[in-house]
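Only one protein chain is missing; all other protein chains are in place.
== chain A ==
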Amino acid sequence: MKRVAELLRRIGARVVDGVWRLGFAARFFALVLLYSGQSFRRLHLTLRELWFSGVLSLLIILVSGLFVGLVLGLQGYEILQRFGSSEATGTMVALSLLRELGPVLAGLLFAARAGSAVTAEIGLMKTTEQLTAMDMMAVSPFARVVAPRFWGGVISMPLLAALFSAMGILGGWLISVVFIGIDEGAYWSQMQAAVDFRYDVVNGVIKSFVFGVAVSLIAVFEGYDCAPTAEGVSRAITRTVVSSALTILALDFVLTSFMFRGQS
């Protein structure tokens, strides 16, 4: 009985702690938005973060996009040719990437590459009292450190997802047209006919934007909230990657269920 009570107490404490943390994160998000104006006045800071989060993530995004496209092309052709529809490979590759794989995989890669780096940077700044020093110099760390990194991530993410999808479509073309020999005209024209700009492309961009907000918020929050020790920073980085991955997948399901309900 005593053990059950202890177990319940621990579960209760975790739930209460989780609710507090969620509340703190919501307040943190509000503060990030509040200080965004000040942050945009120092535009060079956001541009710098665009470089770190966006440009430096390009290699992993482009290479991954290419390989995902190659696999999609192969699998797509292998399945579709059973039904005599191998010319629809381009359509399958494009829709898979634009609607789902582009935003989701780019989001996961972005969280692992840029999100973890942002958490580590802010966490170390906190550990070495740089954030406190800034605050003592009457400069808000939200305006100077947090908001630029948040917006750098939010702006980068849709662009990276778009490049991931573009590279994937190119990979699909490479495998199915160049190596397998599907008709090139069929590959592109079927894709052009089947992909709807608003329904497929815009919804994909909305998804990647939402994932960008989620991953960037998690990354800056975990860095800012970490315990100021080596172990604290390490745990915060792990939490960033795990929470971002789970959040992206959960949000993807919610967004998909609202966006794609079967087009007539």
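Everything below uses one rule, namely that contacts are C-beta pairs under 8 Å (C-beta built on N, C-alpha and C of every residue); 3 or more make two chains touch, one makes a residue touch a chain; residues count from 1.
One rule holds for everything that comes next: contacts and distances are computed from a predicted model.
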item: Chain left out of the displayed complex - its UniProt protein name, from "Succinate dehydrogenase flavoprotein subunit", "Ubiquinone biosynthesis protein UbiU", "Thiazole synthase" or "ABC transporter ATP-binding protein"; value: "ABC transporter ATP-binding protein"
item: Option touching the unshown chain, where A:Gln130, A:Ser189 or A:Ser234 are the choices; value: A:Gln130
item: Identified contact with the non-displayed chain, of A:Leu43, A:Ile79, A:Val139 or A:Val178; value: A:Val139
item: Chain A, residues in touch with the chain not shown (by the definition above); value: 124-125, 128-130, 132-140
